[in-house]
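After the structure tokens below, expect a handful of questions from me.
Note that one protein chain is taken out, while the other chains of the complex remain in position.
Let's turn to chain A:
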Amino acid sequence: MSVPGFEGFEKRLELRFFDDDNSITSNPMGLRLIDFESLDQVLNEVQCTVVSAVANRSFDAYVLSESSLFVYPTKIIIKTCGTTQLLKSIRPLIHLARNLGLTLRACRYSRGSFIFPKAQPFPYTSFKDEVLVVEESLPKSLCYRKASVMTPSNNPSRAWHVFTASADVESDEPVVVVEVCMTELDRVNARSFFKRKGDEKSNSDSAGKEMTRLSGIDNINANAFICDFAFDPCGYSMNGVDGDRYSTIHVTPEDGFSYGSFECGLSLYDDGHEDISEVLSRAIDVFRPSDVSIATTYGGEEYNHEVTKRVERVLAKKLGLKCRSRLMDVFPGSGTVVYQSFTPRRK
């Protein structure tokens, strides 16, 4: 391709803050008190903007022109795609948090491998440069640091990059984060994410709702409220809100560089919530991709090998996806990351 298409692969930044006695008990809303104008300014630096939003008692969820932003009392997650400058948000966010009396505890920066790596601006042309920029933005108190590139032997061009920095050597983050990246989406399934002819000027909120329904995304987690958005002329984003659990899906449907991502944060042992393998199976089935990678981060939860094996079993049985590579790495203060790569059995 002489002209690169849209880059679906996201850069993800997660900042966690201390639950200080001084700040959180005086206002339990923590980071949610950051005024919108300040957040908007940070997003401006990153080169994106809010297109839709919803909140509940646990967190605020924003759909961005290039992915998503989640604000919890002591945690911020920003995920942006395209050629956005995500790392420019680190310093201003730390500053805004400090104004509320919140101290940075941990930082995680992660991403897959870009479909169009040469189209990225500096420092995103090289992971080493990205790590340098992140390190320069962080206070010395985050002294436990590690950078790792997890490269599957069957597909070296689909590596998973992680940089973590933490003030603690142990993490007590109870949330497990699962990030699914899918490419070569089934063409028929991808059609759901194009605005219908004559619909181009139609309301993006209602077009988004239609795509959620048509694609079956509303069946992934029946308990979640979905805040969706349809882009012109194609493309789709949604944030799912279910108690304190978030989920998010982003789709670039164009053939040649089609991409879909599904991410959710959950606690593996929550009663009344469904098995993660079933949720993942339904999410991946929406797209029927030819290439899937799943990065699972066990924050403070003990790594559970049974879950890893169950996900592989369920995806093989229900979607005919065979696990070609399984890699694992441990990050001080940030937990264990498992990175699995799947392709259809027939290949």
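The criterion applied here is as follows: a residue touches a chain if its C-beta (ideal position, glycine included) is under 8 Å from a C-beta of that chain, and two chains touch if they have at least 3 such contacts; residues count from 1.
Here is the rule we go by: contacts and distances are computed from a predicted model.
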Per UniProt, the name of the complex member that is left out, chosen from "Dolichol phosphate-mannose biosynthesis regulatory protein", "Phenylalanine--tRNA ligase beta subunit", "Thioredoxin H2-like" or "AP complex subunit sigma": "Thioredoxin H2-like"
Per the touch definition above, residue among A:C227, A:I249 or A:A295 touching the missing chain: A:C227
Identified contact with the non-displayed chain, of A:I78, A:L185 or A:V241: A:V241
Residue of A:L13, A:L39, A:V180 or A:C323 touching the missing chain in the full complex: A:L39
Option touching the unshown chain, where A:M29, A:V149, A:L214 or A:V330 are the choices: A:M29
Hidden partner chain, residues of chain A it touches: 29, 32-36, 39, 50, 52-56, 60-62, 71, 203-206, 225, 227, 241
